[in-house]
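Input: a single structure, listed below in structure tokens.
Shown here: the complex without one of its protein chains, the others still in place.
Letters are used for the chains, namely A, B and C, taken in the order the chains are written, and counting of residues starts over at 1 for each.
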Amino acid sequence: LSHDLRGIPLQEVGVRGLELPLLIQGSGAVLREVPAIWQASVSLAAELRGTHMSRFVEVLSKYGRSELRNLDFSDLLIELRRKLQCSRAEIRLSFSHFIEKQAPVSRVSSPAAVKLQITAFSSEEDSDAKHSLFLEIPASNLCPCSKAISDQGAHNQRVYLRLSANLLDAASWSFSRLDALIERIEESASCRVFPFLKRSDEKFVTEQQFSNAKFVEDIIRDAVLRLRKEELICGFCFEVEALESIHAHNAWARHSEDFEPGFRT
Amino acid sequence: LSHDLRGIPLQEVGVRGLELPLLIQGSGAVLREVPAIWQASVSLAAELRGTHMSRFVEVLSKYGRSELRNLDFSDLLIELRRKLQCSRAEIRLSFSHFIEKQAPVSRVSSPAAVKLQITAFSSEEDSDAKHSLFLEIPASNLCPCSKAISDQGAHNQRVYLRLSANLLDAASWSFSRLDALIERIEESASCRVFPFLKRSDEKFVTEQQFSNAKFVEDIIRDAVLRLRKEELICGFCFEVEALESIHAHNAWARHSEDFEPGFRT
Amino acid sequence: LSHDLRGIPLQEVGVRGLELPLLIQGSGAVLREVPAIWQASVSLAAELRGTHMSRFVEVLSKYGRSELRNLDFSDLLIELRRKLQCSRAEIRLSFSHFIEKQAPVSRVSSPAAVKLQITAFSSEEDSDAKHSLFLEIPASNLCPCSKAISDQGAHNQRVYLRLSANLLDAASWSFSRLDALIERIEESASCRVFPFLKRSDEKFVTEQQFSNAKFVEDIIRDAVLRLRKEELICGFCFEVEALESIHAHNAWARHSEDFEPGFRT
Partner (left out) sequence: LSHDLRGIPLQEVGVRGLELPLLIQGSGAVLREVPAIWQASVSLAAELRGTHMSRFVEVLSKYGRSELRNLDFSDLLIELRRKLQCSRAEIRLSFSHFIEKQAPVSRVSSPAAVKLQITAFSSEEDSDAKHSLFLEIPASNLCPCSKAISDQGAHNQRVYLRLSANLLDAASWSFSRLDALIERIEESASCRVFPFLKRSDEKFVTEQQFSNAKFVEDIIRDAVLRLRKEELICGFCFEVEALESIHAHNAWARHSEDFEPGFRT
């Protein structure tokens, strides 16, 4: 049952769609227990027929009981490689991360969800774990063309800003550093979006959208200028998708710089 | 294997997520073969342990080879009840329906997809098949409050208009009648959306949005006034969901009139 | 802006897809902050043009900071009706609920996610809040027909058990009571599923599946017998969907008893 003669080493074998609780230290004092969806894999040597699927669950569910303080998953990868006796291990986990957003005029604060995905791998040849993150952040844009040609108004819409980035020094990526990155990215859009807006806030947001008209192309370029300055990011892919209010389809743009395909999320 | 002693008749037993081609006669001359997703069920008497799952596939795949000219599925229900020897049968099928949309100024025409779902059932006690439809139609709205309080501009967004309606005389519901209903519903929004818009069209659409500001509540009420006049609709549930451009969540409203729960989609 | 002359009272107006943190007291002593997706609505009188959308976010985000000890949302509904000055309010929230599952032989414990949705509403006419829950629980079944006709083996697959139930005395529905209900429902399937299974556990599970062959119809009926005995449930709709391993479509059955359509999830 355990030997294989086909001579084909496999790059990834593992589990997917495994939902487990994850303890994270948020920006406040409360410990958060968020449901995370895991994918995990190991390489399989040509002469072995199968991996030990149950060990993934053992390692990952034990890991979820420790407290996550930053985006460094090196220890988990070492544990996976040891338990699964393989040359390479990779994990990917997805969860909702909450940031506090202050309404622009009333200053009332409310929590807003950002989709976060972390991918990491390490191998015998290169035991330094490589980390990348994927963020999906809602914002809004207002169309410069529509504004220019129309007597009044301009179409605007919710956009999703999606960043895939290779991280340097994952242990330095605390959640507060992550929150600061999210805020810098949001500022590339025509306007940020907020869970809670009083009337005075809604006036402010509407007028900021209007005075800050941007194509998806503009958002990409302004974000690129910001992302190039991030010290702990070495290569990224940035995408903007706008849920056009005048169409049933979306406008979309993407730009990559030094982004390694292996990291792709 | 076939008898059951638990004394519990089951209301619905069948298949779901079955994708089969469906031949429909569109508004043009070309015969369309669209992929339809089917759910189908029959009632099961208390003394029978199980139904014949394979007969659903037999009946539905044969049915897909005939040409659908209207929304009447009475014959299919009779066939299901005969083949499955049951007192009640119900089907639900979902597919993309294309309508032609003319851009408002340039008059260039392009096809636009509308999500269509049809539910129908009949029984021994009432062999007249009951039909209902569910439509999801994209459109747009512009917020009256944002317009009123802001010096310039107003937030606007894509909205989804969702109609569930009990149909009278399903055989009279041709696809051209359906297309006319879709157009009347769209007119309740601030503006229709279009696949193709030239610059002159975009100016028109932006200005119409702005001059025709509507809350989701307004869209519901204007649609209700229209739907009450539909002769071949006897009860409906109408819902509007707006992908707010200033929030990451949606605004939403719903109104039902004489809508039978059994029809609920 | 605030008056309406169309004479149409609206049944539901509100927000949807609002993701907020929720503090819950789990089966252990740990306080969990889980992400919940909210829908909330209020009725709108005919003479009012619109509701106050921002107040929903205000009430719900404040509510998420208090600690949820059971499934009773009466206080939240009172607060919504007071703040929104309406005759009826309804909320629906969805989140992942983790239960601990012990592997059947090795007794190793690991957390398993169950999808949980709670709906509640109250009104001026009937200020007692009505609560219902929706649960989606994974399990497995093995086909009795396939077993009977085949020389060896039998097809089996993951199934999803879905319960919608009207609750009595929501304050008595602690999370430990919920966990007990989930376990009783799981026992209707051919076998429970587990995140972690050692070799000895996998042997047990395989053999239990095989000796406990059940159609989706059987699972429904066995669950119905159990659900009729639940003291704090007054009406339910139970559905089973099997991801057939021999087809690309699913087998499916549904049964309702005294389930009020208004509760429908």
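In this section, a contact is a pair of C-beta atoms (placed from the backbone, for glycine too) under 8 Å apart; a residue touches a chain by one contact, two chains touch by 3 or more.
Just so you know, these numbers come straight off a predicted model, no measurement behind them.
Hidden chain, full complex: it touches shown chains A, B, C.
The chain that is not drawn here is touched, among residues B:Pro9, B:Pro195 or B:Gly235, by B:Pro195. Checked against the full complex, the one of A:Val59, A:Val159 or A:Ile220 touching the unshown chain is A:Ile220. Annotation: of C:Arg177, C:Arg226 or C:His247, C:His247 touches the absent chain (contact as defined above). Where subunit C meets the missing chain, the touching residues are 112-113, 138, 140, 142, 145-146, 149-158, 191, 193-195, 197, 199, 202-203, 205-207, 209-211, 243-249. For subunit B, the residues in touch with the chain missing from this view are 18-21, 26, 30-35, 54, 57-58, 61, 64, 95-96, 98, 108, 110-111, 113, 195-199, 202. Residue positions on subunit A in contact with the hidden chain: 1, 4, 6, 8, 10-19, 39, 41, 44, 49-51, 53, 57, 144-145, 148, 215-218, 220-222, 224-225, 241, 248-256, 261, 264, in rising order.
Assume only the chains that are shown with their structure count from here on.
Closest chain to the protein centre (all Cα atoms averaged), using per-chain Cα means: C. As a whole-number value, the distance joining the C-alpha centres of subunit A and subunit C reads 29 Å.
Contact of a single residue of subunit A with at least two other chains is seen at positions 113, 195, 197, 199, 202.
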